[in-house]
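The structure that follows is given in the form of structure tokens.
Only a portion of the chains appears, each positioned as in the full assembly.
Lettered A and B in written order, each chain numbered from 1.
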Amino acid sequence: MNHFVSANDVNSIQLLVNQALAYKSNPFADAQLGKGKRIGLLFLNPSLRTRLSTQVAASNLGMEAIVFNVDKEGWALEFEEGVIMNGNTVEHIKDAAPVLGQYFDILAIRTFPSLKNKDVDYSEQLMHQFIKYAGVPIVSLESATLHPLQSLTDIITIQESLLANPIQHKKPKVVLTWAPHIKPLPQCVANSFAQWVNAWGEADFVVTHPKGYELSETYTKGATIQYDQAAALENADFVYVKNWSSFHAYGQMLSHDEAWMLTQQTMMQTNQAKLMHCLPVRRNVELSDELLDGSNSLVTRQAGNRVWAAQAVLANILHQQKQLI
Amino acid sequence: MNHFVSANDVNSIQLLVNQALAYKSNPFADAQLGKGKRIGLLFLNPSLRTRLSTQVAASNLGMEAIVFNVDKEGWALEFEEGVIMNGNTVEHIKDAAPVLGQYFDILAIRTFPSLKNKDVDYSEQLMHQFIKYAGVPIVSLESATLHPLQSLTDIITIQESLLANPIQHKKPKVVLTWAPHIKPLPQCVANSFAQWVNAWGEADFVVTHPKGYELSETYTKGATIQYDQAAALENADFVYVKNWSSFHAYGQMLSHDEAWMLTQQTMMQTNQAKLMHCLPVRRNVELSDELLDGSNSLVTRQAGNRVWAAQAVLANILHQQKQLI
């Protein structure tokens, strides 16, 4: 792959998943692949798992990772073309990106949406401008609308769970369910999970949420949309829990419906479903202690798998770079 | 050792001191010991010496150290069990710790006390929860009540000084004296120094402070408590200067008594005592320029020894991990 900003950048999700699980068995299998290579990790927003797992993944491949917190250590970047920069922005992406592209072999970038202007957020200006101007592969560490390293991890975790506990029916039933939260969150994780599960094609995929929380069809097309959570959960093998704000009434919280928080009772209707969440999770708001601490929770394992997802992606890009030389 | 959060985690302080001094002579003696191992350095509070010396120590052992400023780069952690997380905390330690434990072979953590609630501070909730949930060895980079890497350094520095300048009498007289400050500070360094000197057992140990500044007997038991600084200093070989806020009137400054700041005059009563302080020091508030810049000051050497203390501790944990495999 040249860049990694969405599922569309991946030829075969299954091959990438297999590679990730191979690295999990043998973390240092390609410890020389990244020798003499550098990845810059640029954060315009905070990150714990994504940052640390990508650093560990790079290091497992023998690459040097350098973290730069643009929001704290740097200054405000400008993205508009032709603007007279007499305001708060100090440097244009057109100038910063090609410079960073000279310092690093790969650039990985984290940014969040404003949740104020749908068109701006969904234009993914930052990622596209880095791709346009940096001259090196760009890896998304979560963007305004997608979180591909998380979604790859999610598929890896489902696959790993299925390998350990095969199911009888042909395809696992995977349910993405909206959960309550105290403030409006991006649609990234949900969009991205939908995009990847659909692109993977190995699941019977259902998305459930209160009315008004419909995600962009760009990502959910192919999934069954259910407004009745109980019906959606029936015979589910995997339940992915996540809050998001409204896409159509952009960035708004339409409902605080606490009944959407899963409990052991509501989970009874599933096929002893495994529980997933990308973390951080607000306990007893999004998900109850009893479920998070229960034996069906995959959340810790899922977060651990972030390393192998990042390692598979970086290795793929490094191999691609070697072929081009 | 499994963890390193207090003197109680150490079998033999003397062996650890000897190991540290051996590393000082030969920093790269175990440059392969930490190969392929990673330590996460998590800071909930700022740090200069502790952070840098631990990074250097890890690197001397061939380990990779990754710094994460939880307070600045991350978000507020929750520590209470069973709480409904609808407030400011974003992630529970029960979720964060096991994830971090998957990314790192050792986790080192710095936190400070609130100085508002003695029970909360002295419960050392953060350290205990990391030990409970992370699944890897935990190293304290200073906690709410103790600072074991500092105290190990202090013993190393006393030992090193004694080797270079042996004393006639059997045991050196070591005095910990309270000093004035402009704001309330934790009791950590003082508690910890008392705990380590007592556990080491190789000193005649006196603690001196104004009334009301009595430390917890958990740590001072075995030391002589003196309210008369001049009497305490008599024939001292080492004087350790440190401010702390009241333990009993928790977190309060009871006295600004400037007379407690040592001077060349008051030091006349000592046995040409060496002067120690953990730094940072407020000059001419805690200690005078003349003493800090004088030939008996060990403070710079002491701060330099932080590297060897950290290196001995990390090496000990790495050896322990190898034995367990």
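One rule holds in what follows: contacts are C-beta pairs under 8 Å (C-beta built on N, C-alpha and C of every residue); 3 or more make two chains touch, one makes a residue touch a chain.
Just so it is clear, the structure is predicted and the values come from calculations on it, not from any experiment.
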| item | value |
| --- | --- |
| Subunit count for the whole complex, all chains sharing one sequence, 2 displayed | 3 |
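The criterion applied here is as follows: only the chains that are shown with their structure count from here on.
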| item | value |
| --- | --- |
| Chain centre separation in whole Å, for subunit B relative to subunit A (CA means) | 40 |
| Residues of subunit B that touch subunit A when the two form their complex | 36, 38, 40, 64, 66, 68, 70, 72-75, 78, 82-86, 90-92, 94-96, 98-100, 102-103 |
| Sites on subunit A touched by subunit B in the complex | 28, 43, 46-49, 51-53, 55-56, 59, 69, 72, 182, 279-285, 289, 292-293, 299-300, 303-304, 307 |
